[in-house]
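Everything on this sheet refers to the single structure shown next.
Omission of a single protein chain aside, the complex is shown with its protein chains in their original locations.
The first chain written gets the first letter, and so on, giving A, B and C; residue counts start at 1 in each chain.
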Amino acid sequence: MNPSWIWLTIALPFIGFLVNGALALAKPEAKRVVAIVGPGVLLAAFAVAVGIFAGLWGNPPDQPLVFPLWAWIGAGGLEINLALQVDQLSLVMLLVVTGVGSLIHIFSVGYMVADPGFARFFAYLNLFMVFMLILILGSSLPVLFVGWEGVGLCSYLLIGFWYQEKANADAGKKAFIVNRIGDFGALVAMFILFWSLGTLEFAEIATLAPTTLAVGGATVTAATLFLFLGCAGKSAQIPLYVWLPDAMAGPTPVSALIHAATMVTAGVYLVARTSVLFAMAPLSSAVVAGVGALTAIFAATIGLRQYDIKKVLAYSTVSQLGYMFLGVGSAAYTAGVFHLVTHAFFKALLFLGSGSVIHAMHHAYHATHSHDDAQDIRNMGGLKRYLPTTFILMLLATLAIAGIPPFSGFFSKDEILASAFGRGAEHPIYYLFWALGAAAALLTAFYMMRMMAMTFWGENRTGATEREHLHEAPMVMTGPLIVLGVLSVIGGVINLPAFWPTPPHHGLERWLEPVLAPAARLMPVQIPHGATEYALIGAAILIAVVGLVAGYRTTLAKPITAAQQAPEEVGFAKVLFHKYYIDELYHSLIVRPLVGISRFVLWRFVDQGVIDGAGVNGSAGLMKSLGWLGTRLQSGQLGFYVIVFLVGAVWLLHSVIR
Amino acid sequence: MTEFVFYTLAAAAVLSALLCIVQKNPVPSALWLVSTMFALAGIYVLLNAQFIAAMQVLVYAGAVMVLFLFVIMLLNLGHASETDRKRGPVVLVAVLLAAGIAAALFAVRDTSVASLAARVGAPEVASSPLAALPGAGRVQSAEAFTNPIASIARPMFETYLVPFELTSVLLLAAAVGAVVLAKRKL
Amino acid sequence: MLLGPSLVLSAILFSIGVAGVMLRRNAIILFMCVELMLNAVNLSFVALSTAHGFTGQVMVFFVMTVAAAEAAVGLAIILAIFRHTKSVDLKTMNLLQG
Partner (left out) sequence: MNPIDMRTPLGIVTAMLPELIVVATSLVVLLLNAWRHRTAADSRLAGQVSLVGLVVALAALAALWSGGATAAGPPHMVALDGYRFAALGVVLVASIGGVLLALDYLEREGMLAPEYYSLLLMATAGMMYLAGAEDLIVLFLGLEVMSVPVYVMAAFNRRNVLSAEAGLKYFLIGAFASAFLLYGIALVYGATGSTALTVIGSATSAQGLPVMAGLGLMLLVIGLGFKVASVPFHMWAPDVYDGAPTPVTAFMATGVKAAGFLALVRVLMVGFPNTIDSWQPALGGLAAASMIVGNLVALTQRSIKRMLAYSSVAHAGYLLAAVWAGSRAGAAATLMYLGSYVLTTIATFGILGVLGRGGERDVTVDSVAGLARRRPWLAFALAVCMFSLLGFPGTFGFVGKWAILSAITAEHHRALAVVLVLTSLVSAGYYLPIVRSMYMKDPVSEASHAQASLPAAARIAVAIGVVLILVFGVAPQPVVTSTVETARAFVGTGLDRVADLRP
């Protein structure tokens, strides 16, 4: 198919949005039409994407193909042309987003069918896809930013989808504020680039920047740091990650689509997109890698002690995004994008699987009118008997995320860690980043297995009568899961490392080569070879296995109490400390202290106290109090208004006399 | 002699103005303002603007201020009020700010007719097509001394015809507005 | 010759008017202080017209018209609020604030 048909991929979801939106307003009960239109447009868009991909497969373009749609604003110094860019990178993203997006849309048909806002839900979901595709395909920063803002808006709408609950609306608000901070960074970066280069087109930036700007200079460093602030907001990195776990308040397919597979990876995509700039700014790259590594381990420790199945996955997403940034920060842009792709597969699978579990739990509780928490893994246990398909698929995804070969996550994660280690030869600080990444890998394997064990193994804790109602999800939901399961297993094939016995080797890397070559010339990827390489691989596999085994054993070592009977969370400090020093210290010398730290210090104090309190609420509070001062001055007394007027007048008059 | 008269009138104007703003009772306050206006009318004569001086007395002191006094009487406000004059630190702030304004405006104290004429009559301006523009040149005709009313009326009805007509809209708007607000019921 | 001193006098009278606006709370007196400011500006116009011709005097004419128009409307507004509050004291007029 001719790549100039690219606009169809955006137009199709937009038509879906219009149809579903109209139905939501006019005829919300027409669920059958919505169920066909919603996923249908996405499948069609995916088909177009595949067609274009197939057309370019044989002869990939050297230069990005830019298709101007129309000159949105075009005069003097303020041009914004809406143009779409097709190149190897945007095609990869396009395939992943439309492909995974289609599967999640299909899943949603089953998951949301009972919801009265079915049509509205699909309208939002389609609209989200429109903006996500604009983000991916935009040929310049402003166009990308339109998509960037748009996905934020849809995310905000979808997090608060069940707006009747206050917590959900609050979560939407939090996501909103944090993303504003990030957007500010992105905007400032855009202005710095516009000042220094006079263009915001990606293609022109890539050619102009290396000749115009000094490598490692202040301009490019500042621009990339602000750009990364934007990425950190959108992709939930320290210190702006706080919104993502709360965003799980939305429906589960939303979590899978937006908060795992697509939108949150936009930051990684943007860094890869502007790789030339980051390659020119070693300091910024190190910051990216460092923040990524810290986020990876930080979120992983918090994940150790969560009981809400979606919260575990949320912190896991934050942690995995940290990996991607560690990759792109180590100049391994291919590895970052590779992990983005495999993560989209297995994390979407995990979220949809958890959706299937919650669906079952919800039905069980609904049947008996119980008000227990359907998302608390302490209320689950032994579910593999009731949900066998979901269990097997989620287990595959867990192995993939833990990094067990030959599952997809192993290859991508290993490549990232190897690149970080390789850069250590030049900048020793990267050894530390590598160590953090490796430690995070251990924790990842541990908490994922803990979650799986508490959910699927052991005794069932749902309740005697409720148990009768647990059942596997319908085919419309398990179907997408199976496809994702296959992808999670074999996804690594797109970029197999050289040491792997069978070809194709470095498929993704060779495919992306034309896009990433300018960056690679400035800052080459350094992957260790020979003995070091094999030692690293061995260590990675060992870490994954140890983590999984430890996770399984410590979790099932003693019976788990259901959430209702579990000790109260409020007085936990004393309780936890007692258990921590007397009972569990000798069970595990490494993991348990980390649990305590993660729970008490990191989650309670850092996450909720410092970042929420001082950061998000604090800055909003400071602005509010400044504004309050303004309202106090607005006393209603005219005399005071005149005095303020005259202060200004005296200032202005005296400013011209000197 | 002229200067002596000027400074006498200036002192009277300043003194009246000060009394106007410190008087407790609104009626004397208004009368002191009238006094300032009269002093200014005298200065206008010194500045060779006899017609304006006459208008000052007729329109300002005669009509506008009478309207003020009329309203004060109508509302029965002809007595001192406790809360009218401010006290305390706000007085200091007010005086400082007023002094700040005055200090800035004093920067033009050294202006003289000669210095202005030298500047405006700069060759670049004089030789430019500006000379043809209304109000660009200085009126130095003998007419100004023999027939001051004509010398105001001519620019007013020729060059400034548009603004003059605009004042008719302004007065109409004021009349309509005042009537609307003062009507007993809408 | 009198231009400089006239401009200074104008500045002084203007500032006295400004001070009056800050120091008083009676709406009518406040308005009278504004009239004083307008008079001060008129003095500047007249003084400057000794250098530049009659434009300044024409301007004074317009200012007088404006002052008359403002007086009519302003006093009508003061009457309107007096009907509500039985007062022209600005201290009581702070229903709108914040």
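Criterion: contacts are C-beta pairs under 8 Å (C-beta built on N, C-alpha and C of every residue); 3 or more make two chains touch, one makes a residue touch a chain.
Everything numeric here is computed off the predicted structure, so don't read it as measured data.
Undergrad: Which chains here touch the chain that is missing from view?
TA: Displayed chains contacted by the hidden chain, ordered by label: A, B, C.
Undergrad: Contacts of chain A with the missing chain: which residues?
TA: Residues touching the hidden chain, for chain A, are 25, 70-78, 80, 142, 145-146, 149-150, 157, 160, 163-164, 169, 172-173, 176-177, 180, 183-184, 187-188, 191, 194-195, 620, 623-624, 626-628, 630-631, 634, 636, 638, 640-642, 644-645, 647-649, 651-653, 655-657.
Undergrad: Provide the residue numbers of chain C that touch the chain removed from this figure.
TA: Given the touch definition above, chain C has residues 7, 14, 17, 21, 27, 30-31, 34, 37-38, 40-41, 44-45, 48, 51-52, 55-56, 58-59, 62-63, 66, 69-70, 73-74, 76-78, 80-81, 83-85, 93, 95-98 touching the missing chain.
Undergrad: Could you please point out the chain B residues that touch the chain left off the display?
TA: 104-105, 107-108, 111, 116, 119-120, 122, 124-125, 128-130, 132-136, 138, 160-163, 166-167, 169-170, 172-174, 176-181, 183, 186
Keep this in mind: only the chains that are shown with their structure count from here on.
Undergrad: Roughly how many whole angstrom separate the Cα centroids of chain A and chain B?
TA: That pair's centroid distance is 70 Å.
Undergrad: When the C-alpha atoms of chain B and chain C are each averaged to a single point, how far apart are the two points in Å?
TA: 8
Undergrad: Taking each chain's centre as the mean position of its Cα atoms, how many Å separate chain A from chain C?
TA: Roughly 64 Å separates the two chain centres.
Undergrad: Got the chain C residues that touch at least 2 other chains?
TA: Residues 18, 22, 25, 91 of chain C each touch two or more of the other chains.
Undergrad: Hey, what residues on chain B touch two or more of the other chains?
TA: Residues 86, 90, 93-94, 97-98, 101, 105.
Undergrad: Which positions of chain C touch chain A when the two form their complex?
TA: Per the touch definition, chain C meets chain A at residues 18, 21-22, 25, 30, 90-91, 93-98.
Undergrad: Can you list the chain B residues touching chain C in their complex?
TA: 2-3, 6-7, 10, 13-14, 17-18, 20-22, 26, 29-30, 33, 36-37, 40, 43-44, 46-49, 51-52, 55-56, 59-60, 63-65, 67-68, 71-72, 74-75, 77, 81, 83-86, 90-91, 93-95, 97-99, 101-102, 105-106, 108-113, 116-117, 120, 135, 137-140, 144, 151-152, 154-156, 159-160, 163-164, 167, 170-171, 173-175, 177-178, 181-182
Undergrad: Using the touch definition up top, name the residues of chain A that touch chain B in the complex.
TA: Of all residues in chain A, those touching chain B are 639, 643, 646-647, 649-650, 653-654, 657.
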